[in-house]
Structure formats: C-alpha cells, structure tokens
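The other protein chains are all here in position, but one chain of the complex has been omitted.
All chains are identified by letter, namely A and B, in their written order; residue positions are counted from 1 within each chain.
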Amino acid sequence: MQLIVDHLSLQYNKGLSTEVKALDDVNLVINEGDFIGLLGHTGSGKSTLVQLLTALLEPTSGTIYFEGEDIFDKSYDRRKLRSKVGLVFQYPEHQLFEENVFEDVCFGPRNLGLDRKSVELRAYEALKKVGMPDELFYQSPFDMSGGQKRKAAIAGVLAMKPEILILDEPTAGLDPQGRDEILGLLRKMHDEDGITIILVSHSMEDVANYVNRIVVLDSGKLLYDDKPRAVFANYKKLEEIGLSAPKVTYVMDALRASGIEVPEDIITIDEAAQAIIKALS
Amino acid sequence: MSIVETKKLAYEYIRRDAEGNVEGITRAVDDVTMNIHQGEFVAILGANGSGKSTLAKHLNAIFYPTEGSVFVDGKDTKDESKLWDIRRTAGMVFQNPDNQIIGQVVEEDVGFGPENMGVPTKEIWERVEESLRIIDMLPFRKMSPMKLSGGQKQRVSIAGVLAMHPKCIILDEPTAMLDPLGRKEVIRAVTALNQVEKITIILITHYMEEVIGADRVIVMDKGQIVMSGTPKEVFSQIELLKELRLDVPDVTMLAYKLRQSGLPIPRGILTQEELISEIEKLKVAK
Partner (left out) sequence: MIRDITIGQYYQTESVIHRMDPRFKIIATMVFIISIFIFTNPYIYIVASVFLGICIALSRVPFKFMVRGLKSVVMLILLTVIFNMFFIQGEPLFHIWKITISKEGVETAAYMAVRLIILIIGSSIMTLTTTPNQLTDGLESVMKPLKLFRVPVHEIAMMMSIALRFIPILMEETDKIIKAQTARGASFEDKNMIKRVKSLVPVLVPLFVSAFRRASDLAMAMEARCYRGGDGRTKMKPLKYHRVDFVGYVVIIIYFACIIFTGIYAHYLPFGEGL
C-alpha cells in the first residue's frame, strides 16, 4: 500500500482575476506505517491536498496513484479508494446525522455493501476502539460533548477499516484532556493496528509529540518533507509562513544565546528538561 | 469600583429525553460569588462543560440566574427596565465569528449596535471609525466579512461591541475556532483594549498561553470556582490543574519538570525570560 502524489496542481477560478493556485506541483510519497503531520497556514492548500487524496476534488493537472492505480482515471472505483483512505473532517457536526451514535457509525460500512451482521460488528469494534462508553452507543450524537462527537466521527470512518486515516484538525476546539485523548487514540491506532495516519494540525506541540514525519505546505507548494527535528530546525522560515516551532525550541535557542550548552534539535518538553539538566551538571 | 458582581449565582436547566420527559436537572453554575473591578483583565479558565460559558452569558443578561443575582455596573440583571443599559455596559463577543456578524460590509456590521441604541447618524460614523481604528481594522472597513481571516472577523466582532462604548467586554472563547496566528491577533487586540482604553476584560478560554497576561485567573470546575489568583499563583499548582483536566503553558511545564528532577527552580514560572534567568542563576552558582 503506497500513495504517490505526482506533480499535483489545482487552480480555482482559472482564467478569472480571482484565480488561486490552491496546490502547485506537489510531489509526495506516503508509505505504509507513516505518521505524518501536515502543516501549513490557513489557505496553504492542506485541506485541498487531503480532499484530493480521497478524490473529493479533481486536480487541474498531475495525479495520485494508490496501489499503483491512477485514482483520477475514469474507470477507477473511487468507492474502493474511500474505503481504504478514510478522511475525518474538522467538524463532526458535518457528518453526524443518525438518531444514535451506533447507527451513525454503521453508515460507512453499510455504504460498502456489507451484510447487516458485519456492518454492526464493524461499528461495534470501531466504537470500542475509540473508547466510546457502552452507555453512549444509543445516545443521540447531537447531545454529546465536543470530544465525544469527535470520537463518534472518527469511529464512523474507522468502521470502514481504512489503511490510511486522514484527520483534519481533529483537536480544534477541544480542551486539553479531550485533545490528549484523541491524540493518544491516534498513536494507539498507528502503533497497534498499523494504520497510516496523516494529521492536519495547527498545533506544533501536538505534531512534535506524536508524528514521525512532517510535511509543510506554503501557498500550495511543498516546502518541507522531513523528520520533525529537521523541519523545526527551520523555525525562522516557518515563522515567515505563519507557523512556528514548538515553544521549547525557542527556549533552547535563547539558552544557547546566553551561553548554556544545549543541543539544537530539541522539540519536546521532556527532551528539553533532560538537556538542561545535562548542561548544568 | 466593581463593574461586574455575582452573588451566590446558580443556574439550573432541565434535561429532557427525546420524548420531552424530564430526565433530570443540571446545575451548570453553582454558588458563584465573584467581584470584577473596573479596568481589570480577568481570565476564566475551565474544561469543556465546567460552566464557564453559562456563567459568561449571565454577565450581560442573556441568561438569568435561577438563584442569587448578578449586578452589572450596579444594576441587577433581573431588572427588565435596565436590560438595554446592561447589555450596552457589558458587551459580548462569541465563539463563532460567522454567527455574530450581521452586516455584509465591515463598517455596517460595526454600526449595528449603535443603530439599535438609537445613536444619531453622525455619531454612529464617528463611533464606527473610532472602533475600527482602535482595533486596527480601518483599512478593511469596506470589505465583506466573508473575505476576512478568522482573526480579522473576530476583531470586527470586537469593534462592533466597542462601538457601543461598553465599560466591560466579555469574550466567550473568542479564539476556539481560530488558527494560532488568529489567536495571537485577537489576544493582542484584547490586551491593548485593556491597557490603552482601560476597558474591563473578561476572557473565557481554555488556552493557557492566553491567560498569562491577565491580572487575575479564575478556574472553574463543575459550575464552581475552584481556584482564583494571579496567573503565577494559579499556574504554581500544576497537579491541581491536571486534575481539573487543564494544562499549563509549556514553559511552566518545563520549569516544573526541572524542579521535579531536583533543580531549585521556583514555582509558577510563566515566561521564557523568567525561566532563562533562573537557569542562568543556577549556572553562575555552579
């Protein structure tokens, strides 16, 4: 399983004065087992890219290959693609519609044409996986808290058993505990079930703590594609495009400026603490 | 002088199931007594469902207390004849910028409040211009709000409240739907309003970085006030905050970890500068 993005471009309003290059000649290979953080300022093209990855938009030029097949080919079965590449949108309110959570999670597998028994089994497994308490299975999704809605939405996509799971800002608007729960869940799915994850995020701290590869987009172009440490080392450039490095990277930088010997590639709080202790002893 | 005061405020609502039968009563706000002074910058923190937004909606008479009372600039919010006075004194900015902008041009939206208050036309224009200038949005006055970024939209919302000449502005999670740049933009604007225009600010949020500049932090849990003090005092109690499902700013967390590993670093470090000067002291001591 491999997803290859090949010279992908998308222009809106082509030929009008309002022409926008939402995506401009992007090349990217997503491998099995990746945990990718997709970063970019609002309008950098990250939403466009994730929608192209699931064939929800059509590119103006270039294409994407999934398992060697061109997903924009007329004869390609896009439903098959969507069962393997799952996309969870930012607002769970955009997808929850059934009377209760369980029925809602059944929607995806049912669309795959499975029989009732396996649909319900998948829904049950998915809800268990995201840690939804049993007593909420038959609750209306509209009465739930923000974090629970988010979990229900993720379960709704998970029930389709995707090999790649893409999440658009799954932690936006959640409180710290809700955020940690969702991110912990993603890590578990990646580590235990071997699901490839693409996490679209604004929070550098979240990304630094969880992913093993970072892709940065700026004005539709691919700017960086590397290990988190290597990407955050360019924090000055990141700031120019409206992003930043994790807070501790700045602390480390300031410490070095005042003559305390700490390494340059620190991105998490625990690493920072150890480095400072080492420098002082 | 106090601008907003609550006395033993409680708010209950009735939960109903799908058929409309009463399932139970939720006490969203429970026995809250607080006093906010003119010119103060107060941040109210709390996890989702802690009652902080419900509390906020009492402060400009959108909700009325089930028990206890709320006074805005000395006026009881239960007194209906003072309703419009209260709403003018304590302006409110909500979470979703798209759901509170009424005008389709920035300046028309800012003028909406003064129009409702019956301000003469000439003065409306003065107020709109002044508000947009204060919030640094004057160049955008003729634009459609649809074309603005989230942070800019929220600044328009703030300008709209400002044009009503309030003494106090309540912001109910104004940054929850914004990206990091938008968040900074809004917090910077709010801080300037407090420092330059001396307007009382009540900021409701769950982003820890945003409350560092506040004069006072109030932490809520299960409808009650559980902590209150300067940011330094509140963020010194990391274990308690964790219990309340809250975070602390990253720098504070780093200082805490260093302290745990035996380094003599004081509690309640909030900024990078503080932390670095502490570490430098340690280095010199060595």
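Keep this in mind: a residue touches a chain if its C-beta (ideal position, glycine included) is under 8 Å from a C-beta of that chain, and two chains touch if they have at least 3 such contacts.
Keep in mind it's a predicted model, so treat the numbers as computed, not measured.
Checked against the full complex, the candidates B:G49, B:P65, B:G160 or B:G223 give a single residue touching the omitted chain, namely B:G160.
Between the chain not shown and the residues B:K52, B:R87 or B:R245, the one that touches is B:R87.
When the omitted chain is restored, the residue from A:V157, A:V231, A:V251 or A:I276 that touches it is A:V157. Between the chain not shown and the residues B:N60, B:S131, B:T205 or B:S236, the one that touches is B:N60. Residue positions on chain A in contact with the hidden chain: 16-17, 51, 54, 56, 79, 82-83, 86-87, 89, 91, 93-98, 107-108, 111-112, 142, 156-157, 160, in rising order.
Take chain B: the residues that touch the chain left off the picture are 57, 60, 62, 84, 87-88, 91-92, 94, 96, 98-100, 102-105, 107-108, 111-121, 124-125, 128, 142-144, 146, 160-161, 164.
The working rule: only the chains that are shown with their structure count from here on.
Taking each chain's centre as the mean of its C-alpha atoms, chain A lies 30 Å from chain B. Of all residues in chain B, only 18, 47-49, 149-150, 176-177, 179-182, 206, 208, 245-247, 249-251, 253-254, 257-258, 261, 263, 272, 275-276, 279-280, 282-283, 286 touch chain A in the complex they form.
Contact residues of chain A toward chain B in the complex are 41-42, 140, 145-147, 172-178, 202-203, 205, 242-244, 246-248, 250-251, 254-255, 258-260, 269-270, 272-273, 276-277, 280.
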